[in-house]
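Every protein chain of the complex appears in place save one, which is left out.
After this line comes chain A, so read on.
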Amino acid sequence: MTAPTVSTSRPPAEAEQVHAARTGRAVGAGAFRPRQLLDALPTALRKLDPRHQVRNPVVFVVWVGSVVVTVAAILDPSVFAWSIAVWLWLTVLFANLAEAVAEGRGRAQADALRATRTDTVARREDGTEVPGTELRVGDRVVVEAGETIPGDGEIVEGIATVDESAITGESAQVVRESGGDLSSVTGGTTVLSDRVVVRITAEPGESFVDRMIALVEGAQRQKTPNEIALTILLAALTIVFLLAVVTLQPMAGYSGRQQSLVVLVALLVCLIPTTIGALLSAIGIAGMDRLVQRNVLATSGRAVEAAGDVSTLLLDKTGTITYGNRRATALHPLPGVDVTDLAGAARLASLADTTPEGRSIVELTAAEHGLPAEASTDEAAAEFVPFSATTRMSGVDLDDGDGREVRKGAVASVLAWLGDAVPDTDRAELERLAREVSERGGTPLACGLVSDPGAYSPEDRSRVLGVVELSDVVKPGIAERFGELRAMGIKTIMITGDNPVTARVIADASGVDDVLAEATPEDKLALIRREQAGGRMVAMTGDGTNDAPALAQADVGVAMSSGTTAAKEAGNMVDLDSDPTKLIGVVEVGKQMLVTRGALTTFSLANDLAKYFAILPAMFLALYPQLGALNVMQLATPESAILSAVIFNALVIVALIPLALRGVRFRPSSADRLLRRNLLVYGLGGVVVPFVGIFLIDLVVRLVPGIG
């Protein structure tokens, strides 16, 4: 259940559509601007500190190589040696730049969050005022309309509307009240109406916003499991390349020509997987960042990665699969009643009804029977009879001379209102129609009218017209969405409190794979455990305190920002928009992060082939002129060949920074199709691109005196 939003919060479906329009359905993120590179330069320079570099084994090797070549260039200066030295340092710098840019984007998000944490003055119940930063867990403070809530807490007294736009960025006003699942409030949000007493639940500096800031800034960034595994592979490859280069020297010596230190370092740097080594941490940071841009905050990179591995999605029916409210979908007149009469009466009864159900009836009669959607002046003057728990009906009393009264509502209530005037046959027929609607999973609303008491016989005076069918409406496009998920190997399970019959109807209409009907929190927990026992990873959304155990058990638990503190503590992500549909997008972001890592690693390794073709003939041409046959790129001189390879190696890092930040294009499809595509683009592309790139760079480099 999402919180009842009072005003202009975007309904989930619309938010999803806006997101889809912005990104063209593929997962994407904000545009990368070259300006960001410049902004990140000071940070990148600061990262040249070896204590920082040593954390990344591949880039550290380049760093050491740069030092060695610089010393060699000082001892034995030449244009070639200095060029290599400069470009090796640039390689390290570009690697730092990638990380710095990614962090910079995170920092911008953090600043936005930090702006919410203005210094507030808190008022205790006894009237004493203390700075918000001095509040401790358990303190009770009073907040009135127009005041900012000083810290994370729970409402213990009162009800209020709260503006959460400071956190969510959307001008969403939500109702918060003591007791139940809507009692949690976040520090930095503003009370718009009424007065509440809040019990503080977070120590200063440990509030929700504080933790999010730390995470977004990457201050606490821990390497994710896959990232560690990949780092091990890259480190091992680096060691082997180190051996290959070190042992090449005696072989070269035996063959008659020792190689200079500068050339050997250049070869080493070109061979080790610098591209992926440089971009690896940026990819991780950018993954978190992409979630933040969707207004989802993950408590760890591990959670983002887990999202990519999810194979079972638990989706709440309401709000995710169907619109939150039931909508009128059909009119069933009694025999002998014209359907337009029923439509007219139903419309009249609903014109002044502002509930979603009421509006949907007007929309239905407008769409299917051409009746005006707006009330005429006369109609607007009619007296609206609102729904009440005792009458279980709503309608209008018309003041048009006839004295007509129109009502819609629960079948039994409408029949009782009409009284004995309704013939038994109509009564039986109405009940039959209502029963049919119920069996389809819908809700029947009876519609009846009473005309001017004096004009007609009792039978004509009070007439029951038929049944309006209200039902859950599956969101458009959701079935295709589930189809895509299925192609990606993800099973969807719909969670609903409905009875199995109703649940089944929605399940069939939406194409969901499985249903958990009449679900209790215990059922959810058991379901998650069962899925996990089968080796599947589970993602779910939740907001209530009783969702907390399931959120904690799930591999990816997305808590709604509108939910309780307990739910937010239990989950490993928080959706600031409280939009359960986003779970699907979260999975895609997780997958995209993994795909990007794999693709750039493949690209990086495939690059080595071209670099060998550039450097090996250059190294040994003087020894074995026949190795010139390997110089397929026709590079001008040995020096230009080696320098071109080094320059390509450095520039490719910069060229790929936008890709690392944005993520490799990801469209939901089966693993085999994804693999075939990515192998072609990044595997084959990784073989071909450097041949072209090195060739082009050489055309320029050969013009440099002392090289060409």
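Keep this in mind: contacts are C-beta pairs under 8 Å (C-beta built on N, C-alpha and C of every residue); 3 or more make two chains touch, one makes a residue touch a chain; residues count from 1.
Basically, contacts and distances are computed from a predicted model.
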| item | value |
| --- | --- |
| From "ABC transmembrane type-1 domain-containing protein", "Carbon monoxide dehydrogenase large chain", "Xylose transport system permease protein XylH" or "Potassium-transporting ATPase potassium-binding subunit", the hidden chain's UniProt protein name | "Potassium-transporting ATPase potassium-binding subunit" |
| Among A:180, A:225, A:419 or A:477, residue touching the chain not depicted | A:225 |
| Residue of A:191, A:674 or A:701 touching the missing chain in the full complex | A:674 |
| Contacting the left-out chain in the complete assembly, out of A:155, A:202, A:271 or A:418 | A:271 |
| Identified contact with the non-displayed chain, of A:187, A:598 or A:693 | A:598 |
| Touch criterion as defined above, residue of A:292, A:328, A:488 or A:573 at the omitted chain | A:488 |
| Touching residues on chain A - with respect to the absent chain | 225-226, 228-230, 232-233, 236, 239-241, 243-255, 267, 271, 305, 308-309, 311, 486-490, 533-536, 590-592, 594-595, 597-599, 601-602, 605-606, 608-609, 612, 616, 620, 623-624, 626-627, 629-630, 666, 670-672, 674-676, 678-679, 682-683 |
